[in-house]
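Below you'll find the structure, written out as structure tokens, and then a few comments.
As you look at this complex, bear in mind that one protein chain is not there, while each of the others sits in place.
Naming follows writing order (A and B), and every chain is counted from residue 1.
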Amino acid sequence: MQLSSTPFKELRLERMSRAFGSFNALREISLTIRQGEFIALLGPSGCGKSTALNCIAGLLATTGGGIFIDDKRIDQLKPEDRGFGMVFQNYALFPHMSVRENIGFGLKMRGVAKAEIESRVDAALTLVRLQGQGNKPPGQLSGGQQQRVAIARAIVIEPPLVLMDEPLSNLDAKLRLEMRAEIRRIHAQLGATTIYVTHDQDEALSLADRVVVLRDGAIRQIGAPHELYDSPDHIDVAQFMGFRNCLRGVVTARNGLQASVAVGNATLTGMLRNDLNVGDAALVAARGDDVTSGDEHANTLPAVIESIEYRGREFVGSARTADDVELVFHTPKNVAVGSRVFLSVDPDRTIIFADKEV
Amino acid sequence: MTVSALDGHHAERGNKSIRQKLALRGIDGVTLLILPAAIFIVGVFIYPFFYGLVLSFTPMAGGGALANYQAFFSDPYLYNTIAATLRLALPVTILSLAFSIPIAMRVRLMERQRLLTTILVLPLTLGTVLVAEGLLNYLGPQGWFSRILILIGLIEEPLKLTNNYWGVLASLIITVFPFTFLLTLSYITGIDPALEKAAATHGANSWQRFRFVMLPLLVPGIAIAFCLTFVQAFAVFPSAVLLGAPSGDTRVISIAAAQAAFEQYDFSMASAIAMIMAVVQLGVVVAILAIRNMFYRGTTSGGKG
Partner (left out) sequence: MIRDTTIGAKLWIAAVWATVIFFVVNVLAMIAVVVISSFGTRWLGTWLPEALTLKWYLAAWKEFQLSEVLLVTFQIAFTVVALSGIIGVTAAYAMARRDFPGKKLLMLLFLLPLLVPPITYGIPLATVLYQWGPGGTFWGVVLANLVPTVPFVILVMIPFIEQIDPKIEAAARVFGAGTFRLFIHVLLPMLLPGILAALLLVLVRTVAMFELTFLTAGPTSQTLVVALYYSVFAAGVRAVQSIDAMAVIYMVSTLIWLLIALRFVNPTQIVARGKQANAH
């Protein structure tokens, strides 16, 4: 028995919104997902990613906009009539049913014949590598195995769409890596369209075809993992992608896509991400990995070392500038705490955003 | 010096054998705090029970150990009380549960349950005597209940609802239903809501969600609620006297026991009736728990965390 997934062309969210009283948990989310895509909804807790997933699943009513599969509007359908599969954060396995009964639940609800349920459950058990565990109650399985059961339960119904709500957040670090690989393998094998909610950017970047970054109920950026990682459009996205160093300044010169920004007494050059002119307030961002301590060259900033930590290959430290901004950097050799250094960063690895708070 | 060291060693060992032996079994000074309560319950609950059991086999009027029980089961005025009590207790238990489950399924979705649960706690707190007194007025021939039914044209003559079976039934439902309901509600809210969501996303409609997910998980709780409700209802006493027909229809078993004790001063017979009462309650509880063991019993959460 071979499992597959129900075909459709695209799933469209059109200005999907959800308000709780006066609080807007989701603000006009628009997104088109193609058949077979793996989409990650990424954002900090409270950004609306779980609300979005629950709205798509039908567990939460939307308060605006629509959800379409091809040309069929589905946001008025009850969750049981949408035909999706879902993997829950705490697995939500039925404790009173065996593993087989759990996996076969969706098929039983659809009135599939017993013999077919059996063979499809077998196929699903093989797919998640749980052959021989089928008759146990889920409580006897380990966390990772329970999560495999939850995944099997979601995919056995061959749904057009699989929804995953932070499925790995309850596992320990080692198991999380293992299950991540497992989810990637199952997706590659089945090609089921998947929406995956997470707050872990590593998970999102390693699993997804496209990542949707949410913040305050709105989409900040949509893109392939490398696009987000290399060229975030927004300071929030940049901070999520590891741009931990962030400095306020004023644009002093512009040269095509490059600009120079005065930060305190120093001047930093970087790549413009927003359209800025001389005199505009700007935010300069760089990853800790890209900042090193060096001599007084161009694109450097004086700072005082506050702490330094040995990380095996190199040292990672934090330093404070004269303007009281904390910076993270790396260095090949140890530096004494309290000493003054010049931190330098490659202009190609530095990005500049408009500073909207000024 | 050697000797004194040995002595000290001995003393320490002697000390060990008392305190540390107990410590090995996990008993220390704090554990002993349990003693007053344990001794009290054994003395005032367990001992009287066995005293009553022995007393029931030493009849006041003589005639062999089983005379009280023979007397009970040969006198229809006495043994019929079991049937009379069951006729009240079983319908009340079944009705209370039958209403509690769907109502609790709804109430669990409410955000403000407090007002409702507080109102329901009222009759539980006020107790059977007050409910009986209130119902005497309310259900009586001149009471509001009949007047309202006449007003809306459902009946023409006032219903006779007091001093008979129906009055006692009503008072039992009023005191017992809130108990069953709050118990059921606490079981239902204990079920992980993610399970129902999981069932819904995998295609179960509301009836299927109840039938295949909620109900099987609720069976252990329902069994307990049935037992506790039944035992409460079976012990019906003041309302059967005040609101029923204590020498007729609603002559329940506790009336027989109280009469034996306080009208005939035959404590031996009264104890025998109390033992019979306990045996019937125990029998129903054991039967229900045996049925429950045929079903799933275990956690009602869907995973860890």
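The working rule: a residue touches a chain if its C-beta (ideal position, glycine included) is under 8 Å from a C-beta of that chain, and two chains touch if they have at least 3 such contacts.
If you're wondering where the values come from, they're calculated on a predicted model, not measured in any experiment.
Only one of B:57, B:79 or B:267 touches the absent chain when the whole complex is considered: B:267. Annotation: of B:86, B:116, B:159 or B:245, B:116 touches the absent chain (contact as defined above). Touching the omitted chain from chain B are residues 25-34, 36-38, 40-42, 44-49, 51-53, 55, 99, 102-103, 106-107, 109, 114, 116-138, 142-145, 147, 174, 177-179, 182-183, 185-187, 189, 193, 196-197, 200, 206, 220-221, 224, 228, 231-232, 234-235, 237-238, 241-242, 254, 257-258, 261, 267, 270-271, 273-274, 277-278, 281.
Keep in mind that, in the parts below, only the chains that are shown with their structure count from here on.
Put simply, the C-alpha centre of chain A and that of chain B have 53 angstrom between them.
Those residues of chain B whose C-beta lies close enough to touch chain A in the complex are 192, 194-195, 197-205, 208, 212-213, 216-217, 296, 298-305.
If you check the complex, the residues on chain A that touch chain B are 57-59, 78-80, 82-86, 88-96, 105-106, 108-110, 137-139, 143, 146, 150, 153-154, 157, 163, 170.
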